[in-house]
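Removed: one protein chain of the complex. Kept in place: all other protein chains.
Chain IDs A and B follow the sequence of writing; residue 1 opens each chain.
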Amino acid sequence: MGRTIRFAPINVGRWFVWGATALLLAVLPLLFSSGFAITLLSQMGIMVVFALSYNMIFGQGGMLSFGHAVYSGLGAFFAIHALNWIGAGELRLPVTLVPLVGGVAGALFGVVFGYVTTKKAGTPFAMITLGIGEMVFAASLMFPGFFGGEGGISSNRVVGEPFLGITFGPGIEVYYLIAAWCFACMVAMFAFTHTPLGRIANAVRDNPERAEFIGYNAQRVRFFVLTVSAFFAGIAGGLSAINFEIVTAENVSAIRSGGVLLATFIGGAMFFFGPILGAVIFVFFAVALSDYTKAWQFYLGVFFVAMVMYAPGGVASLVLMNLRVARHRLFGRLRDPYAGVLLSGLILLTGVVMVVEMSYHLTLNFAAGSEMRLFGFSVDSAAPEIWVLAAGVLAAGASSFEAMRRYFVREWGAVQVAIEEQLQREAGVR
Amino acid sequence: MTATTALNLVALRKSFGRTEIIRGVDLSIPRGERHAIIGPNGAGKSTLFNLVSGRFPSTSGRIELNGEDITGRRPFEINRRGLARSFQITNIFPRMSVYENIRCATLYALGYRYSCWHRLAKLADAAERAEAVLQRIGLRNRRDTPAATLTYAEQRALEIGITIAGGADVILLDEPTAGMSRSESDRAVELIRRVTEGKTLVMVEHDMSVVFGLADRISVLVYGEIIATDTPAAIRANRAVQEAYLGTPAQEARAPGPPA
Partner (left out) sequence: MEFFVVSLLNGISYGLLLFMLASGLTLIFSMMGVLNFAHASFYMVGAYLAYQISTWLDALLPGTGYWIALVLAPLAVGALGAVVERYGLRRVHRWGHVPELLFTFGLSYIVVELVQIIWGRAAVPYRVPPELDGALFTVYSTHFPAYRGFMMLVATLMLFAIWLMLTRTRVGLVIQAALAHPETVEALGHNVPRVFMLTFGGGTALAGLAGVIGGNAYVTEPSMAALVGAIIFVVVVVGGMGSLAGAFIASLLIGLMQTFAIGIDWAPAGLLQSLGFEIGPATPLYSVWSLELSQVAPVLPYLLLVLVLILRPRGLMGTREN
């Protein structure tokens, strides 16, 4: 056996993807340049870091946590205090490095709480994280000195020495700061998955017992992964502190923890880029959709449950499954079923939205009268005719959607079989 | 005991609640020996393995590995001291590829531990060892397949691969040929013989031809006690063993001999 020659070609694909990502991050605000769009993009950037950090323990580590906001929230509190100290001249630290304060704080609490929580796995772990999350939230109202009580802690991000003329006053400058941190964190977290710890975390997720029998203390693996995850969550918190210039008890609340869980799962926990998609979708619901309807949480909840029931691999898995079909050149067979599903789904959605929006209007805004705007039309939400119409649309949508869904499932199954046959033929030829 | 004893069990007992499964086992296995443990169903063979590998704590008694007392130690501590085991019910990492499964098993032994600063792809020693193991267990052509999609025999081979990848020199195999056909068993025996050269092997088996073909010495475990430990030929002739397996001494034992 002679000396093996190592040939490692530059992974062009990987460089291309990361380069394109960086380019996209840089160019997005130029494409969507309204103030609202910049805000939206900034929040998406923060959520991407948060969701990726959550997936480190959830998708890669197999730990379901209901209290991850503890790390991002505490990181945010430490960061905003740091901002205040910089503003008062007590701390010489450029604002660009304030997220790191959040990260370190997050990691410290990761060590403290992580030691306690990772003693267990599975459902007990989920319960402990819930308990600690509620505990920290309740505690945050007990120490107004640090947590600012009901009003929280506010600050001003335009402090300290301007960095190359950048003061972080304008929203676009904040966006680029967030984008830079977001990119750096994405690279770091992706690299983590290709380290021994990252891979063993997967092993512990799949088969903790077997991992023990190849020399790894499963509990310690989980502890380390949680600490690293808490570090990145803290960075997300720090970015949030800079972006909103205020941190309240809500940052450590169960609502935040639930939100990042929703975002990560919807995006897809099984793939690295899943949470990125999920973060974008979640922020879209929470920030953009909330301007149009008060029922956005309901829609988000339904979307989430639908994903749990029909696509537990998240949007990422849907994308990849369809790419797989396209690669095998069978996508043509799905064009009609997709059209049918989308059209009937649209009708169903319209019916649901009509009912939901009108109900919401009746129960919440009744004092303002029963007139409301629906899809740009003025309707009287108390009039029975419109309800009959809504019910009709809903019924039509539901029945047609069900029919289209079955049609689609049949065609999808046939496509999968065809793919298998293709693969077998190729294997046989080889 | 001297350091030439790989595994030493002293008065080992294990009870589950009020039921005593292992009732005082004394066994000494020298280094480099291939030792088989046989016995009727329910004798406690898997339990014995679980005690030695740290999966269950023993009720009383002592376990020594290479002269060191490992009684009560956790599985990963025992594994780090040079003992690896396979499982009767295939226990692999289903979502990872075959190659990844094996590479994971090499990481701690090679000293990478909980590192998050090494790049996996650049670890030449892990890659080489994983490739070597892959070659030895004959799964080279299934390198990138997800482990869950392998056939049963391939999974059993992977199971053995994971067990030896860490380089442990005391190998415990729990019914490695369970559920295999004759030809698959024969291939598995060859594989086991190859990969345990120079190592200490302790295996639990039901298949007599496997046992008689592979073992230097055999222990017979009946109702939690070892009733005999001897060479294969002596075990075959042992009356107590025949009685335990077949019930009455009057019937002739039909234990198949090694391939002629």
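Keep this in mind: a residue touches a chain if its C-beta (ideal position, glycine included) is under 8 Å from a C-beta of that chain, and two chains touch if they have at least 3 such contacts.
As the structure is a computational prediction, the values presented were derived from the model and not from experiment.
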item	value
Partners of the unshown chain among those that are drawn	A
Touching residue (missing chain; options A:V356, A:A396 or A:A418)	A:V356
Residue among A:G19, A:P94, A:G122 or A:P170 that touches the chain left out of view	A:G122
Residue of A:L64, A:V111 or A:I166 in touch with the missing chain, whole complex considered	A:L64
Candidates A:L97, A:V302, A:L346 or A:A395 - the one touching the absent chain	A:V302
Absent-chain interface as seen on chain A, which is shown	64, 116, 119-120, 122-124, 126-128, 130-132, 134-135, 138-139, 141-143, 145-146, 254, 258, 261-262, 265, 295, 297-298, 300-302, 304-305, 308-309, 312, 356, 359-360, 363-364
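Convention: only the chains that are shown with their structure count from here on.
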item	value
Chain A-facing residues of chain B, complex	53, 55, 74-76, 79-80, 84-85, 87, 91-96, 100, 103-105, 107-109, 112-121, 123-124, 128, 162, 165-166
Footprint of chain B on chain A - complex, ascending	4, 6, 191-192, 194-200, 202-203, 206-207, 209-218, 220-221, 224, 228
